[in-house]
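Note that one protein chain is taken out, while the other chains of the complex remain in position.
Labels for the chains are A and B, by order of writing; each one numbers its residues from 1.
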Amino acid sequence: MSDQDHFVEIRYAQKSYGSLEVLKDISLNVERGQIVAIIGPSGSGKSTLLRAINDLDPLTGGEVWLDGVQVNKSLPHRQYEKHINEMRQHVGMVFQHFNLFPHMTARENVTMAPMLLKRLSKAEADKLAEEQLDKVGMLDRIDYYPSRLSGGQKQRVAIARALAMEPKLMLFDEATSALDPELVDEVNLVMKKLAEEHMTMIIVTHEMDFAASVCDRVLFMDQGVVVEEGPPSVVFKNPTKERTREFLRKHLAGAA
Amino acid sequence: MGLDFTVVPGHLDIILLGCAWTIGIALAAALLSFFGGIIFAVIALYTPWIIRQPFRLIEWVFMGTPLLLQLFLIYFGLVQIGIDLPAFVAGIIGLGLHFAVYNSELIQTAILSVDKGQMEAARTVGLSRGQALRKVVIPQAVRDVIPPIGNNMIALLKDSALVSVIGVSELTLSAQRAIGATYRPFEFYLVAAMFYYAINLCMEWVQRRIERRISISR
Partner (left out) sequence: MDIDLMMRVYPFFLTAAWTTIQLSVLTALLGLSMGALGASARLSRFALLRFVGAAYVSLFRGTPALIQLFILYFGGPQIGIQLDAFEAGVIGLGINAGAYMTETIRGAIISIDKGQREAARTLGLSQWQATYKIVLPQAARLMVRPLGVNLNMLIKATALVAAISVVELTYTAQRYIGSTYKPFEMFLLAGVLYMIIIYATGRAVAWLDRRVQIT
């Protein structure tokens, strides 16, 4: 067993596709209530690392622990399935392309998993959906199908869907990258609200301003390794590594 | 009764001959269906209403009824109006027309998707409408439809088995002849199936090669 005292603990994470190494021995600890941003150029492995946390992209080496339980246990297929489904119920995930279920209304998107997995009654689930959709400001569109929602609205419903399972940890995989610029703020606002409620969050993002304003800690990744790590004030204002400086220079110049 | 494949080699000559007929008939019908398809498509798209409508009707009938029924109509119908053709010619005509209609659908879509600008560009350099069609539009459309027409041709090969019913001595009827002599239906139909399958695999291989070449030439 582990000498666990971190909420999320990633130890020596390795991931390779054939001879291509995407993650090279990455270790990372996140405490309860912390908000961590992962930044870096595309192809740096930041999404892969995030997706390894709920074993969506299984690691080829290393361990992921969540709240004292190892996520990527090696188990026989059936037992592993049972274990991972249970684990994932506690980890909410938000995708770049929303992945809302197009054949379900916003309400049904939110109620489906709690009804199926937590055996909530229809009435209980409806109440939950109303709460969660209200929280993300989507109560007025509760019975809309995703095809009639804007990108920002879809993403807010997707966040509500994840929250409805009452996760201990939320993962955001470039949640605003696919949005038109004018729709980014409404999603950021919801994420800020979650931060104020002390939700533990790991956020892969391209938005330096947002990362600087809400996160406790920033990781800069490049070519499968963590190049620099620290509070936003240090990483953004006084980076110690040349690679970080270069990335920020390019990125902030591009953004401006 | 059991199975006994030792009877097969003794009748392999008739099967192989049937195979040759199948390939010949399929090839002839394929050519007919290809050029017929182009002609039907041009008629459907570029002729006045009065000519177009009867062809629409023919298309509609050919797509709405079974090939076997069409073969009976053509075979017996031609005799009825005084044209006594050998069964295999009637079979080729039937298969060819049937698939010409399906090819025509594909070619029409392809012609319509060839950029309008192509026709205009051809007309501005002085080509007539017919010349522009022949030299510019149709060649491009044909290139687009070769892969899906390949699928139709594979279907045509398999459907060529139906002409056995009007007495054409191709692979299926040859198998029946061998069965008549040996009372071994399972063995000989299975052998026939294997030959069809082999020809089919060859066609798929050719189709893949052509598709690759087309995708390279773009």
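Assume a residue touches a chain if its C-beta (ideal position, glycine included) is under 8 Å from a C-beta of that chain, and two chains touch if they have at least 3 such contacts.
Quick caveat: nothing in here was measured; it's all calculated off a predicted structure.
J.: Pick out which of A:V64, A:V91, A:L120 or A:L149 touches the chain that's been left out of the picture.
T.: A:V91
J.: Could you tell which one of A:R107, A:R161 or A:R217 touches the chain left off the display?
T.: Considering the complete complex, A:R161 is the one touching the chain left out.
J.: Out of A:G43, A:P58, A:P102 or A:P231, which touches the unshown chain?
T.: Selected residue, touching the omitted chain: A:P102.
J.: Using the definition of touch stated at the top, determine which of B:L95, B:A161 or B:A178 touches the missing chain.
T.: Within the whole complex, the residue contacting the unshown chain is B:A161.
J.: May I ask you to list the residues on chain A that touch the chain which is not drawn?
T.: 54, 56, 81, 85-89, 91-93, 95, 97, 99-103, 112-113, 116-117, 145, 147, 158, 161-162, 165
J.: Which parts of chain B are in contact with the chain that was left out?
T.: Touch with the absent chain occurs at residues 1-3, 60-61, 64-69, 72-73, 76-77, 80, 158-162, 164-165, 172, 175, 179, 184-187, 189-190, 192-193, 196-197, 200-201.
Methods note: only the chains that are shown with their structure count from here on.
J.: Using CA atom averages as chain centres, what separation in Å is found between chain A and chain B?
T.: 56
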